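The other protein chains are all here in position, but one chain of the complex has been omitted.
We just call them A and B in the order they show up, numbering each chain from 1.
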Amino acid sequence: MTNDMMQVLMSTVVLSGPLILAALGGLFSERSGVINIALEGKMLGAACTAVFIGAQTGSPLLSLIGALGAAVIIGLIHAVLTQVYNVDHIISGMGLNASILGATTLFAKTLPQLQTDEAAAIFPSSFFWTMAFVLAGAAALYIARTRGGLHLLAVGNDPDKSRQMGLNPVKIRFKSLAVAGLLCGLSGALIASTSGNFVPNMTDGRGYIALAALILGGWRAIPALLACLLFGFFHALELMLQGQPILGVDLPPELWQSLPYAAALIALALFAGHNKAPAGLGRP
Amino acid sequence: MHLPWKHIWLTLAAFALIWLALVAVGAYPPEAFREMIIRSVGKPAAWRETLFQMTPLLATGLAVFVALRAGLFNIGAEGQLMVGSLASVAVALAIPSAFGMILAIVAGIVAGALWALPAGLIKAYRGGHEVISTIMLNSIGMALAGWLLAGPMRNKLQESTTTAAIDEAAYIPHVVDQMPFRMNLSLIIVTLITVGFAYWLKRSVKGYELSLVGKNPIAAKFSGAALKKVTVWSMTASGALAGLGGALMVLGDEHRVYMGFSGGYGFDGLGVAMLAGGSPIAVVPSAFLFAVISQGSDSLAQIQIPKGLNGVLLGLIIIVFAAYRAKKETHHD
Partner (left out) sequence: MDDGGDVRSLRTESDGVAAHLDGITKVFGKLTALDQVSFTANRGRIQALVGENGAGKTTLMRVLYGALKPEQGAISLHGNEVQLDSAADGISHHIGMVSQHYAIIPELTCLQNLMLGAEPEAWIKQAECISRADELATKMGFSFDWTAKAETLSPSGAQKLEILKLLWRDAEIMILDEPTAMLSPADSDALFGSLRQLADQGAAIIVVTHRLPEVLDYCDHVTVLRGGKLMADKPVSETNAEELAELIIGHGVDAPVLDEFEPGEILLKVASLTVKGERGDEAVQGADLTLRSGEVVGLAGVDGSGQRELFQAILGLLNPVSGSILLCGADAERVSPSKRIEQGLRLIAEDRHAEGVVDDWSLEANASLGLQRLEPLRSGPWIDRKERADFAQQSTDLFAAKHQGIDKPMSSLSGGNQQRFVAARALLLRPKVILAFQPTRGLDIDGAAQVFSQLRKTCRDENAAALVVSFDLDELIEHTDRIVAMSGGRIQSPPPGEEKSRKIIGELMVEAG
């Protein structure tokens, strides 16, 4: 039993890694006032690029750089669409997600070399997990204690007043979306590194879960991290309990599969009203 | 004449991306586009398939449109459609008759509505964002479908995870049946609902209040509109329409439900509604265009272009169109 417990805890850490990184990306984006449904697309684009470049070059560094680059580019496209073209943030995000899902599916089937021969072509997963925890702390500190963090909070809460105080909200949002891209890039690369090859839609909605965790965490780094761990824990529980009868009842795996989503839904119903979203979220 | 260069650039960029994607997978783009057209509206059999696809697209498009009109993003049409189709197939299997068909349609509507209800309630009374809740409900709905299809509702005689086929007595009748072209009543049903909804929205007091809540919730509150009720009802109606889409797919075309049954119609519904802009009637041509693209790119598999192109196309269309709409709106101020 203790062994099982350890195993669940270990896989909690493993499974929540991509969520934490993506949620931090969402944190930067949403704190600056840009709703970011596109976390999913960035992760997927990054995962695809990581595997592709990793397989082509065999260099984990280049693979990582490629993943980060891809996600940053997607983040900047989201910035251009929402800030320059004034496209609704949710529509832009959904559009990007659909396009990226389509494009990566297209490539996955066409390019047969989209599979790394050895895991070494991508940085090991432990590198990313460490990053996830370190970066969560760093993000919390950055937002609470630096000029950049203060500007981020200010434009996210009130772009007009921030402009009055001499800030440039559009510029700050571009930067934030680039940072969000980097973080989602890490998340995508981690997902790629865990599996070693690319499968269409391999992010499997984890970008959305990360967003839910961010909201449950009240748009704060450490609570969001904890929410991600919670989701990871449920997922780990699901993997362990699958096919194991509990008190003599054989529960279907789908029940466990839907647990984290149901948990998110219930948490949203219970806590949403208590967490204040950045007041300027979605505003031009 | 002042040309909207910003938007022309965006359109060109989107087009270039599509071109690039096609070249990258080894296709010659003009050829691919020509094939898409031919295979979607080029022959009677192609029309048949395209119109089949149009039914759920119109239903989910209208579903998303209703919610959007009240200021809500229903990302959950996919799950609502799936749950609706399962309820519908269960009823149709139990009562294999025309009466069963009617009940099955009702079952689909009710199931879809119930699957959207929590999102409406959480939004209205707890302030939880409907985008997150509908996405969660999608995942739960898919898990539910997975369990039902693998277990209780599975047709054990078949290898794949699918329900049994419903009896012919419960099929939605065809209005035209001259193979290779045929069309059943379901598309007409959804089109009539769309027209009726458009009239209701424009001419009824409740429709006025629905639009008011979506346009300016604060003014709606001051005008005596019941904000929370409108939120719950419009989200529920949205789910009902998506559920109807699922029921019509089962009873009109597929006659069973299997894993992957919904095939993304729910998500495409978002694009259909976006493309329609502010007009409910425009949902009809918008759904048709999506059906053409969807059918066209599905059939490209036959010339060795893998699936996925429709995602790229539709995603970019949504974005470009939203950019044009945003421009129009800022122009007003």
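Just a few scattered comments:
The working rule: a contact is a pair of C-beta atoms (placed from the backbone, for glycine too) under 8 Å apart; a residue touches a chain by one contact, two chains touch by 3 or more.
Note that this is a predicted model, so its numbers are computed, not measured.
The omitted chain makes contact with just one of the residues B:6, B:43, B:174 or B:215: B:215. Between the chain not shown and the residues A:11, A:32 or A:162, the one that touches is A:162.
Per the touch definition above, the residue from A:64, A:139, A:154 or A:229 contacting the chain not shown is A:154. The chain not displayed touches subunit A at residues 145-148, 150-151, 153-154, 157-158, 161-167, 276, 278-279. Where subunit B meets the omitted chain, the residues involved are 203-206, 208-209, 212, 215-216, 218-219, 221-226, 329, 332-333.
Just so we're on the same page, only the chains that are shown with their structure count from here on.
With centres set at the average Cα position, the gap from subunit A to subunit B is 27 Å. Chain contact summary for the complex, subunit B toward subunit A: residues 6-7, 10, 17, 21, 24-26, 73, 75, 118, 121-122, 126-129, 131-133, 135-137, 139-140, 143-144, 146-147, 150-151, 267, 270-271, 274, 305-316, 318-319, 322-323, 326-327, 329-330. Chain contact summary for the complex, subunit A toward subunit B: residues 37, 81, 84-88, 90-92, 94-110, 200, 205, 208, 211-212, 215, 252, 254-255, 257-258, 261-262, 264-265, 268-270, 272-273.
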